[in-house]
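Inspection log for the structure reproduced underneath, given as structure tokens.
One protein chain omitted, others in place.
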Amino acid sequence: MAGQVELRVEGLARHFGGLRVFADVSFNLGPGGLMGVIGPNGAGKTTLINVISGRLPPSEGQVLLDGRDVTGQPAHALSRLGVARTFQQTNIFRSVSVRENISRSVRFGRRGVQPGLDRLLGEFGLAERLDEQSDKLPYGLQKMLGLLMAFATGPRMLLLDEPAAGLERAERHRVDAFVQHAREVGGCSVLIVEHDMDLIRRLCPRVLVLNAGAVLADGAPAEVLARPDVITAYLGGAEDEAA
Amino acid sequence: MHEFLEAGIIGVSLGAQYALLALGFTLIFGILGVVNFAHGGFYMLGGYVAYSCVSGLGLPYPLAVLVAVLATAGLGWVFELLLIERLIDDHLATLMLTLALYLIISTGVLVVFGPISMEFTFPVAGALRAGPIYVPRENLIVLAVCLAAILAVYLVLFRTDLGRALRALADDRAVGMALGLRPRLLFPAAFALATGLAGLTGALVTPILALAPGVGDPVLATSFITVILGGLGSLGGAALAAFIVGIVEAYTSVYFGGSAGALVLFVLVLLLLVFRPTGLLGRDVRGA
Partner (left out) sequence: MHHRSAGLIRRLGGAEIAAVVIFIVVFAIPLSTKSVLVYSVLNQVLVGVVAAFSVWIMLRMNLLSFATPAFMAIGGYTVAIAGRYDITNAFLLTAGAFVLPALVAVPLGALVLRLRGTYFVLVTFVLSQIMQLLLFETPDLTGGSNGIAGVPPGTLLGTELASNQQVLLFACGLALLATLITALVTRYFRQHFAAIEENEILAESLGLVVWRYKALGFVVSAGVAGLAGYSLVNMLLTAHPSSFDSITAVDFIAYTIVGGRASILGPIVGSTLLVYATNLFGTHGQYAQGLYGVLILVVILAARGGIVGTVGTLLRRRA
């Protein structure tokens, strides 16, 4: 079982020229923890993941992993340290087979084949389609493949960017199964950015609300989602819950 | 002392020519994201078309220049519409297309006109003298025409709707298209404008320098470094850089000779590309 890791984000901010994407974001995600990040479109959620995972450097603030400052390190370094992320658009290598996608993930992650990977492949219906070209798969399976690829690198922390987006209602429980497996078997802490409120309520003991680049609320879903300012932020941003 | 002034005038004249080339080149890059490897080819074509009009059809030189501009602009329009449009978002592919076009134009010119230099002379001879200063009239006329063309381009780009649309697309293509600008009309127009300018420069300059296959090669390199210096996609930068390059070239060739000046310029451009891809005046970098 992989060692557990603690993520601490302090005063994180990111600007693009004159545009402030988010500022003054701070939170802790303890070992084996699970938290959701929600907010209307444009609130800066994906950029937050980009910054934590090393794809973008922050304009201000720090990212600490197990107390160690990893601010501004590139994505491959963060991956080495056990931070894996998924992408909003399906992010798989479209021109090659499922098998090749997994093979690359394992090879680039350099931590060997993770326990339970085969089981997950079977559970999500990918085991019998290993030699199919991945962009011929139905969209839902492509997304699951993306999740499995991140897991295959052997991470200790998963940053999932809208894992349920585009999935049919019936398929969404697979995300639950994936998160459960990652935590129980892989020992991962998980941060989920999502619009599907049902999923957030089901899975996350804690949720952070981002609105217009600032943290609006941080707490248990039951209370946070009942707060009037959170509701206004969503209604104002015309955000509809997962259909 | 008079050498200094003469070099300065030559430098400004060169700058004006390079500005026409660079403006076109940066327009295509800024709006379409295409690196036009065929730019030197259109320059060369401009020269050959003008030459054919003068010596083959007996047209007066100014008319020949006009025909050359129309021909190169027309060819650019067609090429963009038929070929580049298909692959507009694949930058590597469009680069290869323009490269292929350059090879075809070069060979075409070679086949039709042969490898030797053409007898193409500027219709106005003689020079102006002011004391010890000696400046050939042809340089002054070319300078005047180029400046007029630069002014015309400025007026089109900054004072007409077409120009505004082109600049909007250059600034942010996605937004421009979302606002309803029609790329199917505007992209070929931008390409044609650029190739027409290259053709104009060729028609004007080849009678002074040389008209032979291969005169297009250095044009590409010069356009590159000028546009990179000024910032890919920046019109003002291209014009400014063009005059800097022209003046630097004139002075280094008079006072230093050889290719030392060119070498310094290229190394400077290399460092610029790496450390400040936005050049002197360019904005954000489009990583293709």
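Letters A and B mark the chains in the order given here, with residues in each chain numbered from 1 onward.
Simple rule for what comes next: a residue touches a chain if its C-beta (ideal position, glycine included) is under 8 Å from a C-beta of that chain, and two chains touch if they have at least 3 such contacts.
Remember, predicted model here, so these are calculated numbers, not experimental data.
Asker: For a quick check of understanding: of B:Val111, B:Ala144 or B:Leu179, which residue touches the chain that isn't displayed?
Answerer: Counting the whole complex, the residue in contact with the absent chain is B:Val111.
Asker: Using the touch definition up top, pick the residue from B:Tyr102, B:Phe191 or B:Phe243 that touches the left-out chain.
Answerer: In the full complex, the listed residue that touches the missing chain is B:Tyr102.
Asker: Out of A:Thr47, A:Ser105 or A:Ser189, which residue would touch the omitted chain in the full complex?
Answerer: If we include the chain that is not displayed, A:Ser105 is the one touching it.
Asker: Please identify which residue in B:Val78, B:Leu185 or B:Leu270 touches the non-displayed chain.
Answerer: With B:Val78, B:Leu185 or B:Leu270 as choices, the missing chain is touched by B:Leu270.
Asker: Which positions on subunit B touch the chain that was left off?
Answerer: Counting over the whole complex, subunit B touches the hidden chain at residues 33, 35, 83, 86-87, 91-93, 95-97, 99-104, 106-108, 110-111, 115, 213, 217, 221, 224-225, 228, 258-260, 262-263, 266-267, 269-270, 273-274, 277, 285, 287-288.
Asker: Can you name the residues of subunit A that touch the chain not displayed here?
Answerer: 53, 55, 74-76, 79-80, 84-85, 87, 91-96, 100, 103-105, 107-110, 149-150, 153
Methods note: only the chains that are shown with their structure count from here on.
Asker: Please tell me the distance, in whole Å, between the geometric centres of subunit A and subunit B computed from their C-alpha atoms.
Answerer: Going by mean C-alpha positions, subunit A sits 49 Å from subunit B.
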